[in-house]
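Quick one: this structure, given as structure tokens, is what I'll be asking you about.
All protein chains but one are shown in place.
So, chain A:
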Amino acid sequence: MLQSLASNSCVRLIQSHKSTWYFASLVLGYVLYLIFGAVVFSSVELPYEDQLRQELRAIKKQFLQENECLSEERLERFLKKALEASNYGVSILNNASANWNWDFTSALFFASTVLSTTGYGHTAPLSDGGKAFCIIYSVIGIPFTLLFLTAVVQRIMVYSTRRPIMYFHQQWGISKPLVAIVHATLLAMLAVSCFFLIPAAIFSALEENWNFLESFYFCFISLSTIGLGDYVPGEAVNQRFRELYKVAITVYLILGLIVMLVVLETFCELQQLKQLRKMFYLKKEKPQDRLAILEHDHLSFTTVSKRAASQGEDKTQSFIGVPTLMSPNDDPMIQ
């Protein structure tokens, strides 16, 4: 989902420059980045996996020795079933069966994770009907969520970014790029402390087995909509106020996503970032007509965002100087 969201904001920065060199270097960088990640992950995690593997083997052997009446084959069959169930969020452990995965608040939490495309996967629909509904629900719901988020972010942006920058620019006479970068940094710090550090502290207090890093990791994985699902809050055995807790987390996730997008957008409007882009920009020649066609296409990403932007802006905020949104040379139509 972030894919489509960012196409609304960040990517319009680089849109006007279509050199193939840039594209090639981008792809190359992407592949290298993936390979780099794979190398690091495998070197960091492999020893742990090996250790766990050996532990598991030892425990199994010990268990079979202690309970000699149990055949290995029979144990494995049972375990297979138990693991399958645990993948669906049904635990075999005695005490854990007290809370339901699909009571109303959990279902609500689930629906919100589907729509924001976080998708923890701690519970997933089991029935065929549930699966089919899940597909249809998200086919309609995800674009709807995008629209909603874009609309909200556009409105917040005016108050969070453009107006303060204009204010400091006019009142104190500081140059606009400087104000913008200071503002963006402060905003990012504020967002990180309000939506990462404080919630992480709260989670580490509320959840029994989570330390601060694990809570922070959870916040990051959630708000970036990766949603690995290795940590999911509110799943503990004797969670008090479980319903309320789940609803609070749902609200936190949606608010957090909006704030993340606002910060992202703020950074995208930075003048310095546009400078950075110019470094990648190698070739000047470009067929003007093809560009125009691309920009005119109604499928094109810019049009959506620009329309959303203009909708948000020009209707009421026309008095605060809309042209600050982007400098004229960013606009391919003018060039």
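Rule of thumb we're sticking to: a residue touches a chain if its C-beta (ideal position, glycine included) is under 8 Å from a C-beta of that chain, and two chains touch if they have at least 3 such contacts; residues count from 1.
Just so it is clear, contacts and distances are computed from a predicted model.
Undergrad: There's a gap in the complex where one chain should be. From "UDP-N-acetylglucosamine transferase subunit ALG14", "Potassium channel subfamily K member 17 isoform X2", "FAD-binding PCMH-type domain-containing protein" or "ATP-dependent DNA helicase II subunit 2", what does UniProt name that chain?
TA: From the listed options "UDP-N-acetylglucosamine transferase subunit ALG14", "Potassium channel subfamily K member 17 isoform X2", "FAD-binding PCMH-type domain-containing protein" or "ATP-dependent DNA helicase II subunit 2", the omitted chain resolves to "Potassium channel subfamily K member 17 isoform X2".
Undergrad: If the hidden chain were put back, which of A:Thr185, A:Ser224 or A:Gln272 would touch it?
TA: Answer from the full complex: A:Ser224 touches the omitted chain.
Undergrad: Quick one: which of A:Pro125, A:Pro164 or A:Pro177 touches the chain that's been left out?
TA: A:Pro125
Undergrad: In the complete assembly, which of A:Ile59, A:Leu178 or A:Leu244 touches the absent chain?
TA: Considering all chains, including the one not shown, the answer is A:Ile59.
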